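Some notes on the structure that comes next.
Note that this complex is displayed minus one protein chain, with the remaining chains in position.
The block that comes next holds chain A.
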Amino acid sequence: MPPISSETSNSSVNLKYVKLFYQYLVNHFITIALIPIALGVLIEATRLGPNELLGLWRSLQFDPVHLLCMSFLLVLVATVYFMSKPRTIFLVDYACYKPPVMLRVPFSTFMEHSRLILKDSPKSVEFQMRILERSGLGEETCLPPAIHFIPPKPDMAEAREEAEMVIFSAMDSLFEKTRLKPRDIDILIVNCSLFSPTPSLSAMVVNKYKLRSNIKSFNLSGMGCSAGLISIDLARDLLQVYPNSNAVIVSTEIITPNYYKGNERAMLLPNCLFRMGGAAILLSNRRSDRTRAKYRLMHVVRIHKGGDDKAYRCVYEEQDNEGKVGINLSKDLMAIAGESLKSNITTIGPLVLPASEQLLFLATLIGRKIFNPRWRPYIPDFKQAFEHFCIHAGGRAVIDELQKNLQLSAEHVEASRMTLHRFGNTSSSSLWYELSYIEAKGRMRRGDKVWQIAFGSGFKCNSAVWKCNRSIEAPIHDGPWADCIDRYPIHIPEVVKL
C-alpha cells in the first residue's frame, strides 16, 4: 500500500508544480516576452556605442512645430483618457449594529417560546427544533423586543422602534468613525426589504439627523437579502454623475413585522434564521478621501434570474391557509442559487481572473463544445483572484454549497460561518459583519481583494469586488466583534443537541 500512496502523492505534487509553472508563464507572459526584446535592444545599443546613438538621434530631425504638435497630442490623449475613466469609488468606512445582550435568544428560550406559542402544532415545533439544531447559529443571536413576548406583539409602533434602534445606532457609529457631519451627506440610500412604512425609512433618517433639503435620498424595499449590493451599485452610478460627493448606505432588515404567526413549515424557516442586524456604509468619490478610505470598489455584478418562473417563485411572500403572511421558501432554493451563482461567475470571471485561469476555462469550454461534451467543466480557481470571501450568511446550506462549488478552504468561509454563528442571518447587512470579522482578525492587508456575494429573492445573485486601500491593524476596539473576536473561530458541530 505505502508505495502506491507515495506514488500518487508524488504525482499530485508534480501536478501542482506543473500548474504553478503554467500559471506563472501565462500571467506574466508579456513580461516574459519583453525580456528578450529588451535584452536585444540593450545589446544593440551597447554595440553601437554612444556616438552612433547620438548621430541616430540627430538624424530624426525634430523641429519645434513637430515637437509642439506631438506634445499637444499627448496631452489631449491623456486628458480624454482621464476624463472618461470612471471615478474611483472609495469606501471610507462602515459601521455594524451591535444588539444589546438583553435581546439575545438562546436556543432553549427560542424552543420554549415556540412550544408555548405553537402549542397546537407539535409537529411544527419539532420541525423548528430540527432546523435550529442544524442551523449553524449560536447562542448570542438577537431578536427585537417585540418578538420576545409570548406570543410576540409585532405592531407597527414596535417595528418603527426597532428600525430607529438599529439604523440610528449604526449611523451614530458611522459618524463617529468617519467624523462625517450629517449636513455633508449628499446621497442617502436605505434598503430594508420587508418593512416599508410611509414616510420611508430614508425619510426617517433625514428627519432624525436633519439632513440637507437637497439630499438625493432613495429607499429600496422588497429587494431581498441582496439589496445591500444593489444599493452599492446605485450609489456607484450616482457618484459617477455627481462629482465630489459622498453617499451613505444603510442596509438592514427589520424583523418585527415579519414574524410568521402561523404553523406552515416552509414559512417557519425564516423565524428560525433571521436575526437583528444593520450596517451603515460611507462611500465617496472625493480625491481627499483616497488616503483614509479602507477600500476601493472594483466591480459590481448583478444577475437577475427572475425571467425564469421557478426562480421567481422560490422565495415568495404569501398568505397561508389561515391567512397569515409569511415567506415561503421552496425546496429548489439551493439548486436555483447554484444556477445564479454560475451566471454570476461567468460574468465576473473575465473581470477578475488572471489570464491563466481564463485560458484554461476557455480551452475547456471549446473542448466541450467541439471535441467531447462529457469533459468536466473547468471551475476557475477564484482563490487566485481574491484573498477574502464574504458569502452572505443566508444559512449553513448556502455557505456549504458555495464552499463546495468554488472549492474554498475552511479559512476562506470562516468569516461567513462565524458571522452566521454570532449574529445569525442578518439579511443584507451580513456581508458587512463578515468583512468586519476579517478586519478584526487582522487579516486585511493593503492590496487584498475581497469578493462579496449575496443572494436574494427574485432570484438574484449580486456580487461586489473591493480592493483594500490600506492595511487594517488588529485589535480593533470598536465594531461588533470587539468583545468576542478572541473566542473565534470556534468549531460548530453538525448538530447541536438541545
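Rule of thumb we're sticking to: a residue touches a chain if its C-beta (ideal position, glycine included) is under 8 Å from a C-beta of that chain, and two chains touch if they have at least 3 such contacts; residues count from 1.
The definition used in the following text is that contacts and distances are computed from a predicted model.
Undergrad: Among "Bardet-Biedl syndrome 12", "DNA replication complex GINS protein PSF3", "Protein ECERIFERUM 26-like" or "Mitochondrial import inner membrane translocase subunit", go ahead and choose the protein name stored in UniProt for the chain not displayed.
TA: The record for the missing subunit names the protein "Protein ECERIFERUM 26-like".
Undergrad: Hey, which of A:40, A:106, A:350 or A:475 is the one touching the hidden chain?
TA: Counting the whole complex, the residue in contact with the absent chain is A:106.
Undergrad: For the chain left out of this view, which of A:139, A:164 or A:400 touches it?
TA: Once the missing chain is taken into account, the touching residue is A:139.
Undergrad: Of A:39, A:150 or A:241, which one is in contact with the hidden chain?
TA: A:150
Undergrad: Which chain A residues touch the hidden chain?
TA: Against the missing chain, chain A presents residues 100-102, 104, 106-109, 111-113, 115-116, 138-140, 145, 148-150, 153, 496, 498.
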